[in-house]
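Right, I'll just put the structure down here and ask away after.
One protein chain is absent from this view; the other protein chains keep their places.
Going in written order, the chains are labelled A and B, and every chain counts its residues from 1.
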Amino acid sequence: MDLTPHLPALQVIVPMLSSPLILLLKPRGLAWAGAAAVALFSFAIALNMALAVARGNEFYYEMGGWQAPYGIALSVDGFSALVLLIITGAAAAALLAARPSVDQQIEAERQPLFYSAFLLALAGLTGIAVSADAFNIFVFMEISSLASYVLIAGGPDRRALPAVFKYLTMGTIGATFYLIGVGMVYMMTGTLNLADMEARIGDVTDINPILVAAGFITIGLALKAAVFPLHVWLPNAYAQAPHIVTVFLAACATKVAIYVLIRFDYFVFQANLENHALQFSTFLAPLALFGILVASAVAMFEGHIKRLLAMSSVAQIGYIILGASFVTTAGLTASAAHLFNHALAKGGLFLAITGLAYHYRDLRLDQLAGAARTMPWTAAAIVVCGLSLVGIPGTAGFISKWLLINAAIDNGDMAWLLIAIVLLSSLMALAYVYRIIDTLYFKPAVVAQAPGEAPMQLLLVIGIVAVANIVFGLFPSFPLALSSSAAELLLRHTL
Amino acid sequence: MNLFELLGIFNYWVFAIVLTVGLYTVIAKTNLVKKLIGLSIFQSAVFLMYITMDKVEGGTAPIIQKGVENQVFSNPLPQVLILTAIVVGVSTLALGLAIVVRIYETYDTIEENEILDAD
Partner (left out) sequence: MSLDNATLNNAILVALCVPLITAVGIQLASRVSDNLREVVTLLGASTLAWVVWGMLPELFSGERPSWMVAELLPGITLAFEVEPLGMLFAALASGLWIINSIYSIGYMRGNKEQKQTRFYTFFALSLAATMGVAFAGNLFTLFLFYELLTLSTFPLVSHKGDEATVRSARVYLGILLSTSIGLLLPAIIWTYHVAGTGDFTVDGILAGKIAGADVGLLLALFVFGIGKAAVMPVHRWLPAAMVAPTPVSALLHAVAVVKAGVFAVTKIIVYVFGVDFLFSANSTAGWLIYAAAFTIIAASLVALRQTNLKRLLAYSTVAQLSYVVMAAAVLKPLAEIGAAIHMVAHAFGKITLFFAAGAIYTAAKKTELHQLRGIGRRMPWTMTAFTIGALSMIGVPPTGGFVSKWYILAGAFQADNLLAIFTIIASTVLNAAYFLPIIFMAWFADEPSDAKPHGEAPPLVVVALCMTALLTLGFFFFNGPVIELEQQLVKGMLQ
């Protein structure tokens, strides 16, 4: 039996169904092995689809054979294939490396629950990416969010609890805003299928409810995506989560929200609303620019390494939004590529931090002084991924930064300002990455130094991700092919 | 828009007011349980909106009956949707309350400002 047409469904079903099964695996080693195997399998599915999509295929799947708009449709194109690759890749890397860190942070009897929630979050995120239906996106969004609240709250630090409460309220508000918007569009069009919505909005006579819906959806998803200034939930949630959860969420959670934001906007609104492209850019571009500058500035003076990187994520989200706000092929390609490259860099950094955290309980920057002396490989991975974050040539981060600046040049009068801000923030990124490197390598140790390297299992994954940062910096053709096909696809839906 | 039309969309006014009340509560209250109550009110408003929009005047439940021609029935889809959304809302509330309980256990308070002071 050829399973290829069923891949979009399997992508969600496999992690979702294995999630309760993991609960039954009482010995914690087995629970871990099961979860890691499922994540790897999901990654294989995503890779399979991404390769097919890069060859020009697209997946369209109707659940139970019911045709859209009555049935539930799943679809995988260049854009969703890229996002799926990010989600499953991050999950696979995080889970493969997870065991030592989870053993340290989560009590043995709760570990099956932890892995089960992890797979549920994975299922939710992949569900968002394959859905072609606005309401299913909401449901999957909530599945993944609920699972991530549980994951974040699972850490040993009590400060995780207020952080996750904040995340929960803001996340729910965001999702509800989205739901209101979808409801309004449904009222005017009578459909929930994205493609159908696009086709039917044109016939709507009173466009005002659609405009209000666009507002609700954009704000709601911006809240989920932590677009400045709606990012306040993010730094604490990331900083206090169990380290391995931070790896996973930082690499893909907000990116999936951005994915929905971009996809919904382009698929439903861009082609139907007059001047929408202009409104879209004039609303988002300033937010992106302020986000880039303010978050980078805050990161420069942040004392806790995980909060520092979380603030940097807010800035990087700004880059992604900035590229999308140009409404050009170049801009969207840059955005999509940065989704991928930033996941690679930030995922690698948080993985390396997980390695440091194995020996260092307190992750304030000054406590980590001199860590490179006993953990040279972990520290080297931080250097490589950090350079990728800054955008030094030869690393993945450079590719998307180059694309973004090239996209900005076509932006007329604003071009110089945009380029100046992107370059300035790169320098700020250099400053905060150097602070980390300086501390790890040159500062005299203040606490007892780590007895040795991170566990081999963790170190291996860290190494693979760090090398991937260089490989995709020199041979970026595969993610770029997906990115540019995503950009073309999205732009087909503009006026 | 005359008074009659305004009253005609009465349900939507309720939706808007309840939504605002809920949102206000979430933002303004420092007690975490009250915040969660606000969140629930906020979500309930949306349920109300979905239920309102599916109502067709004179419509019945969407069950096909023998011998009845041109049957008018309310749109069942939003009800199905909102059933799902209610489940999501309840789970969120349950999880939120669980977190509040954990917060109370570790911090001995559920006032937001006191929690911030404690760390």
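Here is the rule we go by: contacts are C-beta pairs under 8 Å (C-beta built on N, C-alpha and C of every residue); 3 or more make two chains touch, one makes a residue touch a chain.
What you see is a predicted model; the values in this text were computed from it and never measured.
Q: Which visible chains touch the chain that is not shown?
A: A
Q: Given that one chain is not shown, which residue among A:Ala36, A:Leu84, A:Leu403 or A:Ala450 touches it?
A: A:Leu403
Q: In the complete assembly, which of A:Phe41, A:Phe283, A:Trp377 or A:Tyr434 touches the absent chain?
A: In the full complex, the listed residue that touches the missing chain is A:Tyr434.
Q: Touching the absent chain in the whole complex: find that residue among A:Gly71, A:Pro209, A:Gly394 or A:Pro455.
A: Only one listed residue reaches the unshown chain, and that is A:Gly394.
Q: Which residue numbers on chain A touch the omitted chain?
A: These residues of chain A touch the chain that is not shown: 387, 390-394, 399, 402-403, 405-406, 409, 419, 423-424, 426-427, 430, 434, 438, 441-442, 474-477, 480.
What we mean here is this: only the chains that are shown with their structure count from here on.
Q: Per the centroid of Cα atoms for each chain, what is the distance between chain A and chain B, given in Å?
A: Here chain A and chain B have centroids separated by 28 Å.
Q: Could you please specify the touching residues of chain B with respect to chain A in the complex?
A: 19, 23, 26, 32, 35-36, 39, 42-43, 46, 49-50, 53, 77-78, 81, 84-85, 88, 91-92, 95-96, 99-100, 102-103, 106-107, 112, 115-116, 119
Q: For the complex, which residues does chain A have touching chain B?
A: Of all residues in chain A, those touching chain B are 135, 138-139, 142, 146, 149-150, 153, 158-159, 161-162, 164-165, 168-169, 172-173, 176, 179-180, 183, 186-187, 192.
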